[in-house]
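Heads up, one of the protein chains got dropped from this complex, but the rest are sitting where they should.
Take a look at subunit A:
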Amino acid sequence: MAGNATAQETLFALREQIARLEGKPLPALVAAERAKAAENPDRQGARAGRPRLPLGIEQVDAALEGGLPLDGLTEIRTSLMGNAGSASGFVLALSAYLKTRERSEAPVLWIGDVVSAQEAGVPYAAGLKQFGLNPDDILYAWPRKLEDALWLAETAAASGALCATILEIRDNPKHFGLTESRRLGLRAKAAGRPLFVLRHGAQEEASCAVFRFLAEPAPASERRLPDGSVLGGGIGHPVFRLILEKSRNPAPLSFFLEWNPRDRQFSLARKAAEISSFRNPSAHPGARLPAPADRQDRSPALGSVVAFERAS
């Protein structure tokens, strides 16, 4: 009997360890948290477990289970290098938003990739100032090798001295896989500071990131005059088209997010969505054929679409 109990205990300990590794709430911890919350109910909102960064938009925050994790990895990728503007814009907007929210004096670390800097330029201080980040708010690092970049990200995440760390990566390098991202994730978790991985022109890949966004460009909002009227033809606040590819939701969520640099607030851009869908009609217009009622539906296609069939 005693041996059995010891085995059980070992099993529970291992389960807890696995849950801790995976970042899932532990059953025992959750119970303890509830008990604590019952003791002083006013602290219920500030859940000691996982701090989050809500974006201030109900639908998005619901999909993000309260917001982006402040103690973990978030990945923002683009499918093409040409979309670097919107992805960097979203990451930098997030940093500015986080800095404003936390009223933090600590700078944001931008770990740049040298080739991406040649392809898409380097963050520009004067533009960033208009975007909501002062020149002193950003530290730039230009490591020569990916190993150095990973070391930097790890040190930065572990030091806890930085408001956020942005790691810019191009493509899907061999040396940055699941193991490395898990390592970074653990560091970020230990220090409680967020780490944003900005991946240009990359495929989806397994990583430790809690959420992964695919960023795409979207038409900017109209320029608004001080009295609230809209100036036609102007290019206003930036809008990003974001697809939440990885989350606990089964279906990817797609939305248009507008960043207001002056108020430092996100909002949903419905107008941009209309313009965008008008300018870029979908490849297969029209609804799919309804399922036949009198016989079996044909079996769904296996695997992903590699090439479309001939149209003519």
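In the analysis below, a residue touches a chain if its C-beta (ideal position, glycine included) is under 8 Å from a C-beta of that chain, and two chains touch if they have at least 3 such contacts; residues count from 1.
In the analysis below, contacts and distances are computed from a predicted model.
> One chain isn't displayed here; going by UniProt, is it "Paraquat-inducible protein A", "Succinate dehydrogenase, cytochrome b556 subunit", "Protein ImuB" or "ABC transporter permease"?
"Protein ImuB"
> Touch as defined at the start, partner being the missing chain; which of A:Ile76, A:Leu98, A:Leu128 or A:Leu184 qualifies?
Considering all chains, including the one not shown, the answer is A:Leu128.
> For the chain that's not shown, point to the residue among A:Ala156, A:Ile169, A:Leu186 or A:Ala209 touching it.
Here the residue in touch with the unshown chain is A:Ala156.
> What residues on subunit A make contact with the chain left out of this view?
Residues of subunit A in contact with the hidden chain: 82-86, 88-90, 92-93, 105-107, 117-118, 120-131, 135-136, 138-144, 148, 151-152, 155-156, 159-162, 216-220, 233-235, 238-241, 259, 272, 276, 279-280.
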